[in-house]
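Everything on this sheet refers to the single structure shown next.
Apart from one protein chain that is not included, each protein chain of the complex appears where it belongs.
We call the chains A, B and C, going by the order they appear; numbering starts again at 1 in every chain.
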Amino acid sequence: MNDLMERLQRDFGVDDITVRKPALTTFRVKKDSAETLIRELRDREGYTHLNFMTCIDYIEDGIFTLVYMLHNYDKKLSLGVHVDISRENEDMVSIHTLWAQAWTYQRELREMYGINFPGSPRLEEDFCLEGWDDIPPMRREFDTKEFSEQRFGHREGRHSEEPRDHMKVELYPNRGGDEK
Amino acid sequence: MKNSLNTDDTLENSGLTEEEQLLFSNARPRAYEPYPIKAVEDFANWARANSLWILAFGTGCGAIELRPLMTARFDANRFGVAGRPTPRQSSVFIIGGYASVKTLKRIIRSYEQMQGPKFVICLGICPINGGMYFDSYNTINQFDQYIPVDLYATGCMPRPEALVASIMALQKKIKAGECDGANRYVENFDWYKANQKKVIKNWDMPDYNW
Amino acid sequence: MNLKDLLSPFFVWQRAFEKPYTSIRPTIDRPGAPAYRGFHINIADTCVGCGSCHEICQNHAIDMVAVEEYLGREGDSGLRPRFDYGRCCWCGLCVDICTAASLRMSNEYAWISEDPTVFHFTAGVDDKPWQDNENGYRRAEGYHLYPPKRIEMEMLPANESVSSFEEVVKGYSEEQAKKEADRCVECGICVATCPAHMDVPDYIHSIRDGNYEKGLQLMYRTNPFPATCGRICTRRCESVCPVGILGEPVAIRWLKRLIVDQVDASDYQRILADTITENGKKIAVIGAGPGGMSAAYYLRKKGYAVTVFEAQESAGGMLRYGVPSYRLPDNDLDKDIDYIVSLGVEIKYNTAIGKDIKFEQLLENYDAVFMSTGLSVPSSMRIHGEDHPRVLSGLQVLADVANGRDPGIGKKVAVIGGGNVAMDAARVSRRFDAEVTILYRRRISEMPADEEEIHESQEEGCRIVQQAIPVEIVSADSEQQVAIRWGEAEMVDDPKGGRPRPVLQEDRMHTDTYDSIISAIGQGSNLDYISKEMHEEFAIEWGKFTPGEYQHTTLEKVFVGGDFANSTADAISAIEDGHHAARGIDRYLNPAAYEEK
Partner (left out) sequence: MKLPFGRTTSSPISTGHSASLDFAQPEPVDLASGKYVKLWQGPQHPGITGNMSLELTLDGDTIIDCKTHVGYLHRGFEKLMERRSFIQNFTVVCRIAVPEPTFNEYLYSHAVEEISGIEIPERATWLRTMNLEMMRLASFLMWIGGQGGAFGQYTVANWTLAYRDYVLDLFEEMTGARIYHMYIVPGGVRAGLPDGFEGRAREIMDGAEKLLDQIERVMFNNTVFKARSKGLAIIPPEMIDPYGIVGPNARACGVKRDLRKDEPYLAYDQLDFDIVTGTDSDAYERAYLRLQETRQCISLIRQCLDRMPMDGAFQADMPNVLHWKVPAGETYVKAECTRGEYGYYMVTDGSELVRRVHVRGPSYTHAIAVMERLAVGNNIADIAGMMVSLHTYPPEIER
């Protein structure tokens, strides 16, 4: 594992290498070399299985971190390849030529985060949603509860009290620390 | 040129292209009118109650309990319940819990295609008040806003026994001639349609699926 | 295709003779499993309305609604959970978290209706057919969603504590405190029970965050004696803590103490940032105990010029002279008092009202007067020979020790009484190497002293004789000694339903000789400084005031608080009295500010 990491560090300049557990190591790679690196891991290092591909929204840093989870069946090791891209309309290199299921993931990410993967097939088709007219729902700034309340509404007739506030109002209205 | 059954009051079908508008009817649905003789109507209701044909459309989690219901252990067939593969032959629509917006569109389409008199049973908590997914951006919260409902069975999921109980309750209600869901749909058609269109943003089907 | 494969399926006929799977009457034959998670049951009388179920419900299916009959019960918010069966997913987390174990589930599962708006009910209040169902899910033994046991507090071992005045309780470490703070369910029931209504969940939250400065600010909102209360508070909050119903209550007192211990006194000014805008009015406060100083603090914050008159040479009142320093070290008390003084509160020490300055003078010279002179006179045992020189009062012993004087108790001591003063006097005596016997009229379980105090005094070697009624003090052979004649008592049930009464058994009398006898059976107030006419005007009964709203007395300018004006006679009540009187004085002197409300 260390040899591989050293080589990746040398050849691809990967950083942020973290051993999460014996069977899982994650590292970060620049967007430009991501596809080559993943291809190399698949073809030469035996990481032939793409467990999944997903995205984490770090809205506070203004980036999307794409995660490619690769697995080596012989060594029983997994690699989490992280790629940071800007949240603002940055494209990502498509890996649909590497795995058959990759374009499905890319279609999902397009729909859920609004990330573009040029060249990926059927990217513009609806995946889970239909007629979606808001910002992509998995983005952190999208408030699903608010959206649900506005669009779908809730049945009326619900009312709840906080025990503490209720007791203050009912039992000791002029006491406690709330006065100015 | 539009082919309509009733020229006075037709539907716009604005979601369809001009070409498609020629293919679909733009007539409004019509309410069911009971037989003028009460005994005949009662007999019809008795017959309806004892041959409830369920549309085999598992719209949510609830579908998982429909399988035990229909197979050997709970054997709903003895209550006159059978599964039908097409809405045209079905009289009961069991909403199996939550309905995503995408499914709701198909539910509306299937429901409208069903021949009256037709009945809707909602399973689980989600159609009542959102349930588990009350804050989800993709599931509706109050099913009765979109399709009239005859019975609710709460639970998550309601067990097959609860399902049997709700079928029995439905039978009772039908026999009493109180199942007017489909008529409510016709009477408040515009209200239902407006609600439906509020959540279904790509309305590309006829306003009423005959 | 071979013949075997063609014939094999006909095997299915064999099944025709087997028992069918079908249940004949599906809705009746099979109730839910004994531990089925069906509809909810709440034992409304056991429930305390802490709202943990509401808090943990991910579907927002539980509302806490007010139920009239439960409002005002001790340690009860008066709310009960109301379930929305259009939301509930029957996960049972509410049952698991339920602090009172009042919530459980039945094994019933069928509720069918044509109306979607009916699926609500307040469990245990609304009548539902499953309320009496005995089956259904309950939390399993040994399964917890919060730690039921509190973090052990490190204490000085009894053999060490008995020989020094070092503080017995060592206090939590930060890490321990975080763990203990984690146990809080943030219901806020303690806030209502705390006489001062301290923001307990909030400052506990600040411990979890490691933000002690915020914690200190929160505490000073309602209590300017956090270092003191963090050590010796009677902590009624803990007695109602819902976490304590099934486990041990959150150690609120020790957590409070931790916050104060973490903040240096020199940082108080910066953290609390009490800015004072003088408003030109003058207030006199009589007595620099917790009540007086609390009033002084909150009045000062509102801009009043406050003068405190104190008969003793230092401030603190009973906290200084009645509480031994192994429970409340002087420098911790000073930490609280010094901060109040630092805001510009003037204290006139050694100034007794009535002796050094007339009460009427105060009324004349100040815009308002707050009286809080507490209970400082030991009660009499009312037995023959009580005035023997070797009969000491508990208060006096404690005050002597606090002032660094030798109380002169000798080596064999009897303490009469079962309250905190008795325990303190006994434990102090142990620290002077005396052999201590505590005589108490009733049973140990009925002692008014803190359970912890009783336990610790026993640990330290005090012998407690229960059901012992003193009858007479008699002279002993030596002048340095005194004898007491006491009789055993039997507890007799009160026919009126009150608590059992001890009845002296004349045939079981004993006489023991001691070096001294310490009487600690209670205290009364000293109101000599008030003229007789005023006594009547104040309607003082049994030396106690019954103040009106905002601690206001019948005399326009006078507000009272503290032990002689409440029934609980503890520090935290006095602090609240002072705080509340400060509110009242402000309302009285500055009514314009409150008119809008």
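Keep this in mind: contacts are C-beta pairs under 8 Å (C-beta built on N, C-alpha and C of every residue); 3 or more make two chains touch, one makes a residue touch a chain.
Fair warning: this is a prediction, and the values are worked out from it, not measured in the lab.
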Among shown chains, those touching the left-out chain: A, B, C
Selected residue (touches chain absent from view) among B:S110, B:N129, B:Q145 or B:Q196: B:S110
Listed residues B:F119, B:Y133, B:Y192 or B:Y208, member touching the removed chain: B:Y133
Interface with the undisplayed chain - residues on chain A: 18, 20-21, 23-24, 26, 48-52, 54, 56-57, 67, 69, 73, 76, 78, 80, 96-97, 99-101, 103-105, 121-122, 126-130, 137-138, 140, 142, 144-145
On chain C, residues whose C-beta touches the chain left out of the figure: 1, 4-6, 8-9, 11-12, 14-15, 21-22, 32-37, 52, 55-56, 58, 89-93, 96-97, 105, 137, 140, 142-147, 182-186, 208
Contact set of chain B toward the excluded chain (per top definition): 55-61, 63-65, 67-68, 71-73, 83, 85, 87, 98, 100, 102-103, 106, 110, 132-133, 135-139, 156-157, 159-160
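Following the convention adopted for this analysis, only the chains that are shown with their structure count from here on.
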Taking each chain's C-alpha mean as its centre, the one farthest from chain C: B
Where chain B and chain C are represented by their mean Cα positions, the distance between them in whole Å: 60
Intercentroid distance (Cα basis), chain C paired with chain A, Å: 49
For chain A, residues that touch 2 or more chains besides their own: 155
Sequence positions of chain C contacting 2 or more other chains: 84, 86, 116
Complex contact set, residues of chain C against chain B: 20-23, 26-27, 30, 32, 59-60, 84-90, 109-116, 119
Interfacial residue positions of chain B with respect to chain A in the complex: 101-102, 105, 128-130, 134-142, 145, 198-203
Contact footprint of chain A on chain C as seen in their complex: 49-51, 54, 62-66, 71-72, 77-79, 82, 84, 86, 116-117, 120, 187-189, 191-192, 197-199, 201, 218, 221-222, 550, 576, 579-580, 583
